[in-house]
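Here the complex is missing one protein chain, while the rest keep their positions.
So that you can tell them apart, the chains are marked A, B and C in the order they are listed, and the count of residues begins at 1 in each.
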């Protein structure tokens, strides 16, 4: 181990992404970054700041507002041997590039009999709305998980963000990289040197014996807080972060559920036909013991802007805790934790306008 | 009842769609039909033949190859009070209009506080590939079922096709209408006069006590044949056709599963994050008795063109029957029905080129 | 002419002041929603809307306060919407980016660039069928012309000779990216003309130039049904892309570039043409209206949490 790695290197999620990309760009000239606003002074909430200065406008550039064609450009350049990182500041905008992503990127390797690879990273930010509304708040990764051929990762902390980004860039397939805006400000001690977080290996963030909570992206943080709340009433929750959704480490989840007998999937997305459905279905098919399950996610509505409704739109530590309680104690009256205790510090940092 | 309705009126699925649209166009001048090739001599496999002659080019017209904008045009015209029927000869092409469908059509009513409605029908054909390959074989309705605000129907026979089409045109919301190409040639006795098939009411196509098979679109036909095969070895399968996927009549499905204790969902689409996952998850959450489940759908690959692989890509009566058998008898060796008996007559009718 | 000047002054001043007040309130977090201000761009909204009939239609973007107000949208409903109140134009479901007023034929704004363009074309398609000589005016930014949907839309609208006036508010930037990084050639009018659509570029920012061009386009659409027209209006965004502040310090543009536009300010220019007491009266009226609207917004209730899942589908 080098001296450098022995000192703590506490960086934010945004810095972790930035560092992973910069380090890989230094050793691989084929890596480049494009997307709206990757080269301005804000640099995608800091995650691309400085890259254009170091690597030049040939390798870090903003594009016209042409998400569809630019996705095709990523694909074509990847087929030619480059390694594009295509950045979208909101996942909602991926709806403009579905044709290229679903009809070309996900299929090219198989459909052309292995003649081409499409090593590209599609970065897209999801996030709590803060009044941004229905078109700026969606987390649509389940659509991509429906279609074979695209890897999906949704790291929940700076360490995984850096390691997953390195793995994603080096992967020879399209990788959808899901980044929750509220996580950008969270920090972790992250190795300074490059490292890979392998896809398909879930992380048991906190052990527990009563209920398994599988939480995606920032729901990991919310669920860890829910775990504390549950702990206060003697319920011991195990929190699992799948990190990568495709491939999914279902074995780790099943093993946990076989131990606890209870599964709550907390997704940062709509429930219907979502990852929460898939995880529940796979667990039910694979578990060798009886299981009770529940799911949490966005309310089944377009995200409203007004705070009263918006607050109710998302799962939060209180709803996670009380849902877990109900799952374990269906006969008992509902329980809700003290709202004060349920608040999450990291959310206070985020204020608009966007 | 009129004399006319007492005579049998046996028509094909294509004719049923055509008739429903024509009848509604006669009484509602706001209804119009657009989409690539709706007015040529082939008329979308017959389903739009003759409409331009009766209603004129103002109300039945082909468009430029501009799926994205034409979807916006549908939406805008619907907001203005028209009732567009936008036809896509392959569902794969909806990937070009995801932005309009997901970011506008599904949200407009809610996002604008009820100020506008979007009464439009999006017709899209899915179908067994016959060597058409990865980009001409997808059934992507689960993506839409993930997002609140779009109704989805997938009628499996001419009767439901006509009745659902009438309901869809009259509905004040976007309706995704899913039509399986192989069903186009199937016939049924269908009322000549207009009628509505209500959304959200499943059809128990065949009763049974051992296993509940929920089958979507043409998988209903394949499952009915599987039921015969199972019957030959003494297994009694109940076949449920949800007809509409959003809203979903989960109560009927749950009631059946509580009776049989076994649920097999057979989808005409990929499994991961699909309708099959959603149905399984909802049943598990709602059923008051223990349930064993399994799912069938496309193989988790882009659809290959070669017959050997393509045949293995789709569920069929034999795989449905043997999967149901395994679900009921996990300890017994696998069973497979006689392939000859498992073949489906209606599929022989279909030959390329498309 | 003096009538026009008074009317136009009222309209631009009202928009300016409303947005200045929004900017002042903003740090309080009472408006918990991103705001894209049109301060500096009012002449485009007002110049075009001034020639529209009451039942002509306006389609706009997330940067839509100006067009909403210029077309007659209710200020109370707008402020309440920004405050997330049940009395807002979208019942608090839409916020600043999704203003709508079907009573005043203001189609809702969209937060996804260019997506409202084909929707506006669809509305124009319905108007053509209706045969009442109504037209749609469709606003969008320079950045929107880079999206494929724009070309698909103009092609279809020209092919079907639809009554739609496309109004490109060219403020030279998409967020912080200048035109040169996005357009292969600077001449968007030429691109549009290639689809058989008459196109006019107005670089002055002058409200009368804009109004005259719009008037003649709308007149032709109404009298000759000659299909779409296109206006490219140069303009300048005085504040940051989103949010209440100026951002000249951030480096992507220079305050010096802005100064010609400050000098050209339609509020001041029109104001100067009015008698002092006329102007004061208008200004006072506007302040009172804003005060009332704010009070309305402040006092209106939030939607009740129990309504969250209602009205996803229309009945």
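Definition applied: a contact is a pair of C-beta atoms (placed from the backbone, for glycine too) under 8 Å apart; a residue touches a chain by one contact, two chains touch by 3 or more.
Predicted, not measured: the structure shown is a model, and the values here were computed from it.
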- Note on the structure: The omitted chain touches A, B, C
- Query: Looking at the whole complex, which of B:92, B:238 or B:278 touches the chain that is not displayed?
  - Reply: B:92
- Note on the structure: Touch assignment to the omitted chain, from C:103, C:187, C:257 or C:304, lands on C:187
- Touching the hidden chain, out of A:18, A:48, A:71 or A:323, is A:71
- Which chain C residues would touch the chain omitted from the figure, given the whole complex? 146-152, 154-156, 158-159, 181-185, 187, 190-191, 193-197
- Hidden partner chain, residues of chain A it touches: 58, 63-64, 66, 68-82, 84, 99-100, 103-104, 108-119, 148-149, 151, 172-173
- Touching the hidden chain in the full complex, which residues of chain B are there? Just list them. 36-37, 40-42, 61-69, 92-93, 95-96, 130-136, 299-302, 304-309, 311-313, 351-354
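The rule we apply is simple: only the chains that are shown with their structure count from here on.
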- Item | Contact-connected components, chain B excluded, all else fixed in place | one piece
- Query: What's the chain with its C-alpha centre farthest out from chain B?
  - Reply: C
- Please report how many Å separate the Cα centroid of chain B from that of chain C, as a whole number. 41
- Whole-angstrom distance, CA centroid of chain A to CA centroid of chain C, is 36
- Task: At least two other chains touched by the same residue of chain B: list those residues.
- Result: 68, 99, 103, 110-111, 148-149
- Query: Can you list the residues of chain C that touch 2 or more other chains?
  - Reply: 88, 92-94, 98, 110, 112, 148, 312
